[in-house]
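The complex is shown incomplete by one protein chain, all other protein chains being positioned as in the whole.
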Amino acid sequence: MTKRQCSRWAACVAAVSLLLAACSGGGGGDNQSQSTQGTGADQFKGVDVTVLTFTGPQIAEPLQRRAPDFNQRTGANIKVVTVPFADLYDKILTDLATGTNSYDAFVFDPQWMGDFVPPGYLEDITDRVKADQAMKWDDIAPFFRDFSASYKGRTYTIPLDGDFQMVYYRSDVLQRDGLKPPATWDDYLAIAKRYNGKDLNDDGKADYGSCIAKKRAAQSYWMSWSVAGSYLQAEGTSQGAFFDVNTMKPLVNNQAFATALDVYKQTTNYAPKDELNLDVGDTRGLFTSGRCALSADWGDIGTLAIDPKTSTVKDKVGTVIMPGSKKVLDRASGQLVDCDATRCPHAIDGVNHAPFAAFGGWSGAINAAVDQKVKDAAYAFMSFMSAPEQSNVDVTLGKTGFNPYRTSQFEDTDLWVKAGMSKEGADNYLGAIRESLQSPNMILDLRVPKSAQYQGVVLDTAVAQFLAGELTRDQAIQQIEQGWEKITDEEGRDDQKAAYTDSLNIQR
Amino acid sequence: MDAARVAGGRGRPVAAGEAARARSQASLGASFAVRAAFIWPALLAILFVSIYPLLASLYISLSHLKLVRGGFEFRFVGLDNFRELLVGGEQGNFLGVLGPLGPVGWAVMAAGVALLGWGLVRAWRGGASVAGMVFRVLGAVLAAGTLWLAARTLLAAGGRPGTAMVTLVYVLVGITAQFLLGLGLAYLLTQGLPGQRLFRVVFLLPMMITPVGVAYMFRMLTDTGKGPLQPLWAAVGLSDFSWVNSPWGARVAVMVGDIWQWTPFMFIILLAALEAQDTDTVEAGMVDGANRWQIFRHISLPAILPVCATVVLIRLIEAFKIIDLPNILTNGGPGTATESLSLHAYFRWRTLDLGQSAAVAYSLLFIVTVAALAYVNLVRRRIAEE
Partner (left out) sequence: MSPLRRRSVNELPPAGKLAAYLILVGWAVVVLFPLYWLVITSFKLPIQVNSGPVYLPFVDFQPSLDAWRYIFVDLRDDTLRPYLNTVVVALSSSVLALVLGSAGAYALARFPYKPRLGMIALAAGCLALVAVAVALGMPPAVAVAVAAGCFAILAATIGRRFRRTLSNGDIAFWMISQRILPPVAVVIPIYVLFQHLRLLDTRTALIITYAATNLPIVVWLMRDYFAKLPWELEEAAVVDGASAFRVFRSITLPLSAPGLVATFLIVLVFAWNEYLLALFLSSADAQTMPLTVAAQNATRGPQWWYMSVLIQIMILPVIALAVALERVVSRGLLVGAVKG
C-alpha cells in the first residue's frame, strides 16, 4: 500500500499547493477605505460602488455617461459593469444568493423584486426616499411610485424609466384615409386587415398590417397579456389581472382569456409571415422602416422614430393607449359580459382600457449586504440619475432607453421638440403616455416569487405552441392553468397569495 | 490486387495493443513514478473541476429550489423531477406527443427489433460472457425503446417529437454530414492541387467563430426580411415559404448552421491524419497499379480509421449539447419544434427551476453515456483494437 499511496498523496498535495499559490491573482475588490464624514466633493471620497446592469447602449449609456460627473461631485468611484441582457437575472441572483456580493447596486427590472425582496437581498430605502428632497419623489407618476417601486408597503427601488405598452400607428396613412386610431381590439384587427399587403413606404413592396413580437422566449408573453388585459381587469390595478386575489386561481380558464388568445392569433394573419420568429428588435426595425401599419410595443418606438439613423417614418407615427374591450370578464361565471358603469368604472367612451406596465420600468436598487457607506453612495447615485435635472433630458434621447415616468416629463413638450419630434408628434406621444399612466386600471406586472416561471416558461411556451399550431386554444389554456397551479402549489398557495395581494395594494 | 500484401509486412504497429505497450513500458524504464508523473497531472486537473459539479448537480436534480429568507434552500424530492419528465407534465416537451403506430412505423419497429435480436444471438454464439450479455441485452432494450419512440413521434400521424428525439435527429444527421464532408474535403486537399494552402485556411474559418456569433449570423441570413437569401428563394419560387413557421423547416435551418460550423472540426483532424500517412505503402500501392479509389479504400481509410472513430466520438459528445443555434435562431420555436435537450435544460435553469434543469441534464448524461459506450464498444474497439 505504502509506495502507491505516498506517490498519490504527494501528487495531490503538490497540485493543490500549486493552485493555492496561483490564487494570488485573485480579483474581487472590497478595497474600501474609511471615508471621512463630509459633504459635497468629499462626501463619498474613496468609496467604490459597482453597479450592474445589462450591456447597452440602452440603460447602461446614461449611467456610464453621468457616472464621471457624479464622481466629480461627490468623490465616489462609480463603476458600471454590464452583462448580456438575457443573463442579467441569473447573474444578479447567483451573486446575491451565494453571498458573493461582487455588485453593490443594480439597475434591473422591478418585476424581479418578487424573487429578490423576500430573501432580504435588497435594501429598504423607504426612509432615505422620504428624506430625499432633490429627487422630487412626488413628481414620479403614482403608478411607478406606489406600485413598481414598492413591495409590501416598503420602497426598494428608484425608478429611472417607465415601461408600459402602447399601440403605434402610421398617422400619415390613417389620416389620409380618415381613420381614427384603434380603440378596441376589433378596431385594431380591422385596420390591420385593411392595410395588410399595401405598400406603406413607397418602395414597391407589399407591407404589413400589424407587427407584434411573437417570438418564443422573447417578449411574446407580455404582448399576449397586453391583449388579454382589458378583457380581464376592469376595476382598477388592485383587482389584479393574473390571478383571482381570493383563491389564487389563474384567470385563464374563462371566455375572456380564450377570446384574447383568438385575437392575438388573428393578428398574425395580417403580419409578416415569419412573425412567429420576430422579437421586439425586429418589429421595431420593421415599423421604423415603414413596413407596418400598426405595432404594439413599449415607449421605444416613439424615440426611435425620430432618429434618422434608424427611421424613415419621422413625424409619421402616432401613439395611442393600448386598445381595450367593450366586454369584460365576470369572474364569478367566467363569461364575457358587456361593459357598464359598475362593471367598467374606468371605461373611456364605453371601452375598458387596461394599459399593461409590462416588465415594470428599469430601476435602481441597492444590495442589502454591503457596507453602509457604499449603500449611501449607491443611493446618492441612483437619486442623482432619477432627479429631474438628469432624468428629464435622458428620457428624450432614444439611445438611453429611458422612457418617461415623471409627470413633469410629459407636461413639457419643449424638450421633446428639441430632441427632434414635431409639436403634434410630441403632443400625441406624450398624450398617449399620460393617458396610460393616469389610468387607474393600469395592470401591474406579476411580481410574486417564481414569476419568471409562471410567465416565461408556462405561459410563453403554451402561447408559442398555440401560435405554431402545436396546441389548440383550449389545450393551451389547460396547459397554462395546470402549469400555474403546479407552481403555486409548489411554492405554497398561501405564500403566493399573500405575495400577490401585497404587490397589488397601494401602501402610503 | 492483394491489399494485404500492400498494407502489411512493414513491421510497425498500426495500433498500440497491450503487447506493444508492455514492451514499451519495459524498455522505457517506466517505473511507477514515471507512469504516475505522466498521467496524474491530467487526472487531477480534470478531477478538480469535475467532482464537485457532478455531485452537486446530481443532488440538485433530486431536489427543488426555493428562495427563502436569507438565501435559498433545496428541498429533497427524490425522483419527482425525473417522473415529471417521463410521465408527468413535461412529458410532451421531453419525449413528445405519441401518435399511433402506422404501417410504416410497424415495419420499422419489426426490422429494428429483428436486427437487434440477430446481433444478440450472434454475440451469444460468439462466446460473450454473462456480464457482457447482460449489458448487450440492456443496450438492445434501450435501442428498441428509442426506435419505438422515434416511430411513434416521427413516423406516426399526430405525433410530435420532444426535445430528446429532436436532439437525436440533430446529432445523427449532423455527424453524418459533417463526417462525409470533412473527409471528402480533407481527401481532396491531399491531392496536390494548387491553391491548397488557401483552401485549408478558408475551410477552417467557420469553426473559429464563437458559436453565439455563428448563431446570430445564421439568424441574419435566414431572416426573411433582411436576409440575403430571400431573393434567391423568390427566384426559385419559394417566396411564400416561411421556414420558421414549419417545424421541419426550422430544424433544417438549425442543422444547416450546425453542419456549416462544425465540418472544419472533422476536416482539420482528418486532414492531419491523412497527411501523416506512411507514404511508402501508398507508393507501393501506386507501383502495384492500384487506382485512386482502391488506394483510398484499402490503404488510407484503414490507416486513418482510428482517428475517424475518435473524431466522431468527440463530435458525438459535443453535438448532443447543441444549444446556441436553436436558442438564437428561433428560441426553440416554432412552438417547441427546434428545442434541444440542452436548450430545454437552459430554459428551466434560467427561471430558477434548477431541479428540473438538472434532471434534464442528467437525462442527457444518461442518453449520451449509453450512446458513447455503445459506440466505443461496437465501433471503436473493433477499429483500434483496444
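By letter and in written order, the chains are A and B; residue numbering begins at 1 in each of them.
Throughout what follows, a residue touches a chain if its C-beta (ideal position, glycine included) is under 8 Å from a C-beta of that chain, and two chains touch if they have at least 3 such contacts.
No experiment lies behind these values; they were computed from the predicted model shown.
Only one of B:102, B:227 or B:249 touches the chain withheld from this view, namely B:227. Checked against the hidden chain, the listed residues B:211, B:247 or B:326 yield one contact partner: B:211.
Residue B:269 is the one among B:101, B:116, B:143 or B:269 that touches the chain missing from this view. The hidden chain makes contact, of the residues A:239, A:312 or A:501, with A:312.
On the side of subunit B, the interface with the absent chain consists of residues 10-16, 18, 20-25, 27-30, 34-35, 38-39, 41-43, 45-46, 48-57, 59, 181, 184-185, 188-193, 196-197, 199-213, 216-221, 225-228, 230-231, 260, 265, 268-269, 271-280, 282-283, 286, 292, 303, 306-307, 310-311, 313-314, 317-318, 320-321, 323-324, 328, 341-342, 345-346, 349, 354, 357-358, 361-362, 364-365, 368-369, 372-373, 376, 381, 384, 386, using the contact rule stated above.
Panel shows subunit A; residues 1, 5, 19, 22-23, 25-28, 50, 52, 54-56, 58-59, 79, 81-87, 91, 94-95, 98, 100, 102-103, 203, 205, 279-282, 284-286, 288-289, 291, 300, 304, 308-312, 401 of it touch the chain omitted from the view.
Just so we're on the same page, only the chains that are shown with their structure count from here on.
One finds 40 Å separating the Cα centroids of subunit A and subunit B. Across the complex, subunit A is touched by residues 32-33, 36, 40-41, 44-45, 48, 64, 66-72, 89, 93, 160, 223-226, 240, 242-245, 247, 329-337, 347-353 of subunit B. The part of subunit A that touches subunit B in the complex is made up of residues 3-4, 7-8, 11-12, 15, 19, 86, 89-90, 93, 97, 99, 115, 118-120, 215-218, 272-274, 276-277, 279, 282, 285-286, 291, 449-450, 452-453, 456-457, 461, 464-465, 467-471, 482-483, 486, 490-491.
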